[in-house]
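Complex shown without one protein chain; remaining protein chains in place.
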Amino acid sequence: MPLFMLNLFFAAVFTLLLGSTSISVFLVGFVLGYGVLWVSSPLYPDTRYFTKLPKTLNLTVFFLKELAISSLRVSWDVITPRHINRPGIIGVPLTARTNLEIFLVANLVSLTPGTLSVDLSEDKKTLFVHVMFLEDIDKTRADIKNGLERRILEVMR
Amino acid sequence: MIEYLSGIVLVLGSLFCLVAALGVIRMPDTLTRMHAVTKAGSLGAGLVVLAHALFHQHPGIFLRAVSIIALLLLTAPVAAHIIARASYRSNIPLSERTWVDELNKK
Partner (left out) sequence: MLTNDVFLAGAIQTAMALLLISMVLVLWRLSKGPTAADRVISMDLLSVLVVAFLVTLSFHTRQTSYLDVAIAYACIAFLGTIALARFIHRASRNKGFPPPGHAASKNITASESEPDLSEGESHD
């Protein structure tokens, strides 16, 4: 995380040195600073910044894609006169342990395809999810575990 | 050119908002209505804010836009989860199409 701050600082200095206030110059500065830090990475032996940042970006892109797909699917069911939804509530066993991980999983589940987190069991081991287009219980459960939760845990751990 | 892009994104976003409102009216029960509100609503408002940021490309506006989008994407699922839990526990009727309820079994 200190490296991330350093990277932001590089980008800000780059932007100010060029005397501009535009966002694109800042982004170019960020990418250049990342390159500089990456070249000097033997200096920081115990940091995981260089593996975490691509994974965070991967999670963000995956999440935005899923948000778009899910909105289109829900919209289709809203607009067409005949309902195609087959709702159901299923329990998903959680691998996430800490509160922050469970919070992220529950929130991202709420924002991805046709799923909405309803409740958490008392031992914090099962998340109950309301699914709007439930065809195959085991497949949906595996999708949530392998698609979303695995990516979140990769970023967090 | 940027006017066309920004205008199209703006209309697209407000169409998603309209879909969310239609969903609140047309969906059969509370939990499915909540699907429409969380997803279509936050995506629609996010697109509207994105259109604004795309057109003005000014750091002040960009930062405000980013904070509005972050706020929407952070609060929408939290609010949805809390409402869903509260309404499920106050025994709202589920629609007849609901065919699995594993929360009920335990």
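For reference, chains read A and B in written order, and residue numbers begin at 1 within each chain.
To be clear about the criterion, a residue touches a chain if its C-beta (ideal position, glycine included) is under 8 Å from a C-beta of that chain, and two chains touch if they have at least 3 such contacts.
None of these values were measured; they are calculated from a predicted model.
Peer 1: Tell me which of A:Val74, A:Ile102, A:Val131 or A:Val155 is the one touching the absent chain.
Peer 2: Of the candidates A:Val74, A:Ile102, A:Val131 or A:Val155, A:Ile102 is in touch with the missing chain.
Peer 1: Give me the chain B residues in contact with the hidden chain, please.
Peer 2: Answer for chain B: residues 1, 3-4, 6-8, 10-11, 13-15, 17-18, 20-22, 24-25, 29-30, 33-34, 37, 41-42, 44-45, 48-49, 51-52, 55, 60-61, 64-65, 67-68, 71-72, 75-76, 78-83, 85-96, 98, 101, 103-105 touch the chain left out.
The rule is simple: only the chains that are shown with their structure count from here on.
Peer 1: Where on chain B does chain A make contact in their complex?
Peer 2: 16, 19, 22-23, 26-29, 31-32, 34-36, 38-40, 42-43, 57-59, 62, 73-74, 76-78, 80-81, 84-85, 88, 94-95, 97-104, 106
Peer 1: Using the touch definition from the top, list the residues of chain A that touch chain B in their complex.
Peer 2: 21-23, 67-68, 70-71, 74-75, 78-79, 83, 85-91, 106-111, 114, 116-119, 121, 128, 130, 132, 134, 137
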